[in-house]
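I have a structure I would like to understand better, so I am pasting it below and will then ask my questions one at a time.
All protein chains but one are shown at their positions in the complex.
Take a look at chain A:
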């Protein structure tokens, strides 16, 4: 190994006499050149904005004049509107996490079983909604869940003898629309994750369970579920983080503002205060609080799932 490296280095040294080129091509320097785009972008686009964001949260930022105002932004953040946004976001996170974990497991198990024919067709049609952007999907939903009696949703519920609903004007139905949009778009992706994990379950285990006389549900509970644990953790984690980042689902239904803030989310509040009202210091303070919330949740999750025990890899 060492010998080949040396021959390689002498070979290239013979070919090139330019010391700068040799330096740039040495195995000590090359890896750093390769990772330099990452280092630069990490410093410029993550580290610096993160620090600056924390600084901004203690400032009053107006065009041309920046003033240190201590904790004043944070004192203002804890107001009824923020609590409303946090509440909406939390409810949204809980609902989407529960639905987007349980439903995909059920569908993946069914699609993986011998019961179903046309697997590819079913999988493809469940995956199809992911390709539409939230804006396009939201536009369809908004036109389907229109206020008038003639909107598709109101027509369907009238078949069951229910009165038409003003979907975008009640807290419960507003939440329903946002969750529905998210579930519709992400169901297929999560099914793919679980399907991939199901490939890892050895068939012998099912056969052994059959010999022991296990029922379908016992097999699911004691054979399938343990194998799905790692993916489930992954799906729950990204669903929580994506839930706290939610903005588009709300924006597409209400743009600037929903009645009584029924659709306001934490990121929506950052956008409203930081960009629309141009109060960047205040917006940055909400951002810092969101960052703390997400870190705490990720941390709890890492502890609960024992990720710290696994070592360096």
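Going forward, a residue touches a chain if its C-beta (ideal position, glycine included) is under 8 Å from a C-beta of that chain, and two chains touch if they have at least 3 such contacts; residues count from 1.
Just so it is clear, contacts and distances are computed from a predicted model.
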{"item": "Options \"Inner-membrane translocator\", \"Carbohydrate ABC transporter permease\", \"Peptidoglycan glycosyltransferase MrdB\" or \"Anti-sigma regulatory factor\": UniProt name of the undisplayed chain", "value": "\"Carbohydrate ABC transporter permease\""}
{"item": "Absent-chain contact - pick from A:143, A:208 or A:303", "value": "A:143"}
{"item": "Residue ranges of chain A at the interface with the undisplayed chain", "value": "1, 4-5, 7-9, 11-12, 15, 25, 27-28, 30-32, 34-35, 37-39, 41-42, 45-46, 48-50, 52-53, 56, 61, 107, 110-111, 113, 115-118, 121-122, 125-126, 128-137, 139-144, 146, 148, 150-152, 155-156, 184, 187-189, 192-193, 196-197, 230-231, 234-235, 241, 244-245, 247-248, 251-252, 255, 267, 270-271, 274-275, 280, 283-284, 287-288, 290-291, 294-295, 298, 312"}
